[in-house]
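Only one protein chain is missing from this complex, and each of the others stays in its spot.
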Amino acid sequence: MTTSQPPTPFVSARGISKSFGGVPALVNVSIDLIPGEVHCLAGENGCGKSTLIKIISGAERPDSGEIVIDGVSHAQINAHAAIQGGIQVIYQDFSLFPNLTVAENIVLTAEVASGRRLYSPGSVLPKAKAILQELELDLDLDREVGDLSVADKQLTAICRALVNDARAIIMDEPTTALTHTEVSRLFALVERLRARGVALLFVSHKLEEVLAVSQRLTIMRSGRQVVSGPTSEFDQRSISRHMTGREVDESRVVSDLDLTAPLALEVSKLSLAGAYRDVSFGLHRGEILGVTGLLGSGRTEIAESLFGVTPADEGEIRVGGKLVPIRTIQDAVTARIGYVPEDRLSQGLFLEKSIADNIVAASLESHRTRWGTLSRAGIATTIKQYFVGLKINAPNAQAPVRTLSGGNAQRVVLAKWLATAPTVLMLNGPTVGVDIGSKEEILELLRVEAAKGMSVIVISDDAPELVAACHRVLVIKQGRLTHTLEGDQITVDTIQERMSA
Amino acid sequence: MVVALLLAVTLFAILNPRVFLSPINLQNIAVAAPEIGIIAIAMMVVMLTGGIDLSLVAIANFSAITISTLHTAIATTDPDLANNLGVVIVLAGIAVGMLGGAFNGFLVSVVGITPILATLATMQIYNGIAIVWTGGSTLYGAPAMLGAIGQAAVANVPLLFIIFLVVAVLVAILVNRTALGRMIQLEGANPVAAQYSAIPRRAVLLKTYTVGGLLAGLAGVLFLARNPTASADYGSSYVLLVIVIAVLGGTNPTGGFASVFGVVLATLTLQVVSSGFTAIRLSSYEYAIAQGVILITVMIFDSVSSSRTKRPKKLDPQLPSEASPTEAALLRP
Amino acid sequence: LTGCTSIGSVGSEPNSTKSAKDMVMVTVVKAQTIPWFQRMAVGVKSFADRTGIDARQEGADDVSPEKQVQIVQDLIAQQPTAITVVPNSPEALASVLKQARDQGIIVVSHEATGIENVDIDIEAFDNASYGSEIMDNLAQCMGGTGQYVQFVGGLTAKTHMEWVGAAYENQTKNFPDMTRVETPIESTDDQGTAYERAKEVLAKYPNIAGFQGSAGNDVPGIARAVQEAGLEDQVCVMGTSIPSVANQYLADGSIDKIFFWDPALAGEAQLAIALILAEGGTIEEGTDLGVDGYNSLKKLEGYDNVFVGAASVAADAKTAAEYDF
Partner (left out) sequence: MAALRRLRGSNNEGVLALVLLGLIVAMSIANPTFFTLNTGFSILRSAIVPVIFALGVLIVVITGGIDVSFAAIAIFAGYATVSFCLNAGFDPGLPGIFAIAIGVGASLGFVNGIVIAQFSLPTLIVTLGTQGVFFGAMYTYVGASYYAELPGSMAALATSNLLDVTTSSGRAYLHLLVVPVLLLCLLVAWVLKRTMFGRSLYAMGGDLEAARRAGFQVKRTQVSVYMLVGALAAIAGVIHIVLSRSANPRDLVGGELDIIAAVVLGGASIFGGRGSVVGTVLGVLLVQVIKNSLLLVGVPSAWLRTAVGVLLVLGVGIQAIAARRDSRRMRVIEDLDSAQQHEQKVGS
């Protein structure tokens, strides 16, 4: 082996620039994908990672620069050409077909690329089965993707990218909705692909994953390439510094919980057939309570029952000591319960509407004037308060939410609920797909609100995040509350151990 | 739309100034626009939720028939009483319109039928009942007050047109300045997110279609004001035309976005083009072509120009501006 | 209120008597898309050629009252000498016709007995006697006995309802052995619908012996159903239509007789009346319009401005072939 000269990249993006409506999203970015190597792309929300990926895959057109595939330069390529050239992408938003089955979603891209004209459900099924086996997953191949949980959708998107014999695979935050068992299976597969000589591009906000899986690292900030180099030259601290331009601290910061504080929420013997059973817990005023568990453990269903989306069959819910029957979302909101849902894009946001409209969406009734119209001054104050207070990064509050990056979009959802002044705020995966800097800020925000008396439930399987912010952590397994962790018990290791034990 | 309107006016003013610019023609435009304009606004409100209402014209006729029947029934015994009760009778007609709208809302929100189907069915139902009720013939008679309104003008501006503008302003306030209006918009923009934002979907839809019915009922009153006769079959060509107008006026057919001001302008534009075509002696076929071409041209123009300039205006981020362009435009003197 | 005015009070100039060369007359028909009115356009053109008047025909692309109102309204601004109109809904037109007359425009109508705000309404014949005549023929064909049904273009179509009404009255009075088995059936002036409805009637009443059609599309639609059932000889089909549409069915007996008047002549007659009025003349009992069938107008009883001609034609297979429309 003579490795004196650098290996030739399979795909390179050279000098890519792209702006949206005059706002630069990428400025002169270059990146090489080398066969047999995992290249990680890291950076804060909105720094342009997804945009770069879409340009490489032909989903967006660059303003300038070129894409070189196998030494052939293209000023731009389209999705069809990219796929035929052997590039597969797991998009951040999955880009799946909700109306088609898992099996079809997995194989359809490959069938298109093959240029076949006929389609035979029977002959494509084995391909889908094979990839499921390889990843040791049990997805129901006949189910429609629209009915799947976020995690299963993500798994489907992963399978789809892997079913092709791709020469380059790009993964835009493929692990956001996965638990660490699934993540480790994915990483094992990544190793195998690498050994096969596939070039990989990987995006994640979880720095330990970045360090574990990649050989090369590119860090971006505000559309610019800050640094590129072998991963071995970085550690978590230096990555964070490059990403944010400052030191970031992810240690555990929780206030002392006043256990004599009145209970804001009491849940007793709550059950929903097929989802969870006999769940009881209390939530103190000012407490941040973590709820964690594996995929399908029922943690989301518990939250959705408390929020009235899928009312519980049995059990009691008390808010501020008063028994409240929660049958609809309106009941929950009347009882001052708020919920930041799991699927931010479709459940949390009005993408085409402005940031301002989104912020006041849940608190319209409280902005009424005597005449029944909306108070313009009141609304302006609310919007200003949260737009500025939550440091939402956009040209102005009239910008459509569609143009925001993940972290900023999440702040808008938060703002919407904070504007209703809830006594209990539940957040499902509050920092999924949110970068380190924003994550820290969002958690800090929750701490501040909790200190002011709001009770918070954080549903997450991101152990470091739970450690960083929660007073107590509940572990849910197969629909039952199995452990309650308190004080010193709350460490990343205990949480992960209890979750999968 | 402003550009389109100016363009149309200029074009016809140049082609046949004597006819097109004659006061009587301008007044005619102002008399003809309100009834269709109000139905178009009703359509816009419903389309804002991502729905559609094909039964609006049927509701308008139903309302007109109700008013005419009530009036005639009372007038046969006591003509003076009938005219004195004019307001009550008219309100009864509008109430019937609201009822029709509420039933649509019930079908859409509670039963869960796709709006286009639900209102296609109710269109036939309302229409059919009106036929049975009237025996198919045209009813004469309406409170004298309506005829007076239909004929009146303030400084040569027909009262009907002024009513139209007032309704437009009220609906603009409803849509942009009330909680219900915002909820209607949000429901149309993303129903799932609306649900998760505790927006009471059923109530909002029910109210939306009821408002649509109310406006249609009002349009029925205008039918009578223009002409004191009511029939089950009047205005069937408006059913699809009002969709065209609503969309020309900037309503997003998938919901969430609309502009009352735009719909008013679009109504006037089409009215201007229609009378312009008659003024320069083009046939109704050619007008049908023109209407389609205008619609598509405006849509293409919008799509091309918005994809070029789709960028939030750089305002002071510290002071998020609240007024949408619609409001601003409507509030301008 | 000082600002208060009323609609139509603007910009009217008196319509002084002009010579034929300066006159403009417009015929507004139910819809330009119907063969019937395409034939009427022929009459309008021949009138224009004959007199040198700028006469033309306008109409919407379908039979909606509101479109017609719109057209008349738009025409007012052009200040034509006369507007002649075949209304879709006489009632809906009444107020806009008033505006036209207020502007000094002469208004003549056709097929609109009882319409308000016109100078003269001219009918090819008396609707009641026309309907009654159809029934006489139908009864004769059916031998004065059996079941029959009536079709109308629309339950809201006034003349159609008058024809079937008069026919029904005639039947109840003079042909007691005949029975009408359904209230008038609506064909929406569409051949396809007429065909479907006729098939339903044939299935429901196996002994049906007569159909009376009103819209031009009714009898051909009915005839197709009758023909398919092989009942050309058992069933009598009669009603309004024009020869070119009905000929093929008259030939095999699936239509037995059609009734009509020549729309071209009716068009000419309307314009001729407008011309007389424009030149300061009047229309009276016995006026001769110089148009076939309208050589001696009769005043219709109960109305002061409705005149009828004697222009109705009944045609069977043989006579229908003589017409070229």
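A, B and C label the chains in the order they appear, each numbered from 1.
One rule holds in what follows: contacts are C-beta pairs under 8 Å (C-beta built on N, C-alpha and C of every residue); 3 or more make two chains touch, one makes a residue touch a chain.
These figures come from a predicted structure and were not determined experimentally.
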- Note on the structure: Visible partners of the omitted chain are A, B, C
- Query: Quick one: which of B:Ile14, B:Ile280 or B:Val293 touches the chain that's been left out?
  - Reply: B:Val293
- For the chain that's not shown, point to the residue among C:Gln73, C:Asn88 or C:Gln191 touching it. C:Gln191
- Item | Residue among A:Val29, A:Cys47, A:Leu96 or A:Ala128 touching the omitted chain | A:Leu96
- On subunit A, what residues meet the omitted chain? 57, 59, 79-80, 82-84, 89, 91, 94-100, 104, 108-109, 111-113, 116-121, 138, 143, 147, 273-275, 296, 298, 301, 310, 478-479
- In the full complex, subunit B touches the hidden chain through residues 54, 107, 111-114, 116-118, 120-129, 131-132, 135-136, 240, 243-244, 247, 252-254, 283, 285-293, 295-296, 299-300, 303-304
- Note on the structure: Note that subunit C touches the chain not displayed via residues 31-35, 38, 61-62, 155, 182-186, 190-192, 195-197, 199-204, 206, 217, 220, 224, 228-230, 244-245, 247-248
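Convention: only the chains that are shown with their structure count from here on.
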- Message: Quick check: how many Å separate the C-alpha centres of subunit A and subunit B?
- Response: 44
- Task: Find the geometric centre of each of subunit B and subunit C from their Cα atoms only, then give the gap between the two centres in Å, rounded to an integer.
- Result: 33
- Task: Averaging only over C-alpha atoms, locate the centres of subunit A and subunit C and give their separation in whole Å.
- Result: 71
- Message: Two or more other chains touching the same residue: where does that happen in subunit B?
- Response: none
- Item | subunit B-facing residues of subunit A, complex | 20-23, 309, 329-330, 332-333, 339, 341, 346-353, 355-357, 360-362, 364-365, 367-368, 372-374, 376, 379-380, 383-384, 387-388, 394-400, 403, 416
- Note on the structure: Note: in the complex, subunit C contacts subunit B through residues 1, 3-12, 32, 56, 58-62, 64-67, 69-71, 73-79, 89-92, 94-96, 103, 154-158, 161
- Query: Considering the complex alone, what residue numbers of subunit B touch subunit C?
  - Reply: 19-20, 22-25, 27-28, 31-32, 131, 134-138, 140, 150-156, 158, 226-229, 231-238, 274-275, 278-279, 281, 283-285, 288
